[in-house]
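With one protein chain removed, the remaining protein chains of the complex are shown where they sit.
What follows is subunit A.
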Amino acid sequence: MRIKTISRSVDEFTRERSQDLQRVFHNFDPSLRPMEKAVEYQRALTAAKLEKIFARPFVGAMDGHRDGISCMAKNPNYLKGIFSASMDGDIRLWDIATRRTVCQFPGHQGAVRGLTVSTDGNVLVSCGTDCNVRLWSVPRPSLEDSDLSSEKSTEVVHCLFFLITLYSLVLLFILITSFFLSQPSAVYTCKNALLAVDHQFEGDLFATAGAQLDIWNHNRSQPVQSFTSGSHSVISVRFNPGEPDILATSSGDNHISIYDIRMSSAARKILMRTKTNSIAWNPMEPMNFTAANEDGNCYSFDGRKNEEAKCVHKDHVSAVMDIDFSPTGREFVTGSYDRSVRIFPYNGGHSREIYHTKRMQRVFCVKYSSDATYVISGSDDTNLRLWKAKASEQLGVILPREQKKHEYNEAVKNRYKHLPEIKRIVRHRHLPKPIYKAKAESRAMNDAKRRKDERRKAHSAPGTVVTESHRTRRIIKEVE
């Protein structure tokens, strides 16, 4: 007869010294955990509520410009800085951490319409309605960056005190905060106003859009190549991150064209019903691009196959002015004329987040920061606003246990987010009244239209009335 019973000795199961960690034992048998689904549901509910409690996306505003902001540019080599240009020709380099201007680039006479930085981060290219293209050398950021600027500021303060003693404190403050005025390294003129500029990812070329599409070299004062297409101006231009010679443009006569620089004419052309304000290529899937359209939708296309859009992203109620992809390639941010900034998933039809403030007016440009944490929007009210990409994210250094808990909360919330109680909490966003009303109206209009179409179809001979899918509805045809 052999007998064994459970016998546990205390030393095996408790720690030896008080400096040791407590011992943890696991048994994943589900019969030890009754009602685990209900407990998980409860945790998902708590996680959804906590997420809403901690959702504070607005980090800060950078003010300093004197007119509405027209465009922004990211420096691919330096995470902390962003360039912005306004409608009165003022170009500034901001330090995002302190939200202060580091450097100013005065010189443009009219509105600056396009800004871009070369891939090595040394040259800033700007173009504007004064028919000029200006190249600037970007001040190299050093470790004593912020200290340097404060040192310089104190020096100049002493000088100013000697010279001007009667001026008010306000003027002094303005003078103190903006320094480092640079001179352009090159100024090239053209015949017509320029509307957009973009730099090649690998190489020395940049493209400007205006009356025609021009390809420039840094050292030449005349464009190296020109593409003309019809009588309408080219509104925006964007180089492909994967293929250095391919770029996408949009023109005022509702076309989206894809050019290969090595060829003499457009490779592909799509005609849509309304004009596209901006295009962005997906950095992780460089054959796909998304176009921000005037009718409030964003259309994602596969660059190789243009008969239908891959996805239609609908949520804005007014024209979408700018679009930028996150470096992960999974999301993109859009800014629209309806005073809101939305973040969309790359393959989802509706936005996952909307940011708005009473003070933020028409949003003209948006950028997703290169570490995928922040979103920067530049708007008509002369402010650049810094938002968190994930509204309830905890910034700063997170301990590994905290990180695990955050991940667990995310996972358990995603598992149950379709159940009504949790869905209601997760989906809830406060919309400003004009947008809310506009959406309700458009919903009513779309419902009515859909109902009528369905009835028309039901009462006609089968096969005579064909419903167009949303992906092809706004595309008129593909040319070439």
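Here, a contact is a pair of C-beta atoms (placed from the backbone, for glycine too) under 8 Å apart; a residue touches a chain by one contact, two chains touch by 3 or more; residues count from 1.
By definition in this document, contacts and distances are computed from a predicted model.
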Record-based protein name (UniProt) of the chain missing from this complex, from "BING4 C-terminal domain-containing protein", "Aldehyde dehydrogenase domain-containing protein", "Autophagy-related protein 13" or "Phosphatidylinositol glycan anchor biosynthesis, class U": "BING4 C-terminal domain-containing protein"
Contacting the left-out chain in the complete assembly, out of A:Leu32, A:Leu399 or A:Val466: A:Leu32
Hidden partner chain, residues of subunit A it touches: 3-6, 8, 10, 13-14, 22-29, 31-35, 37-39, 41-43, 46, 415-416, 419
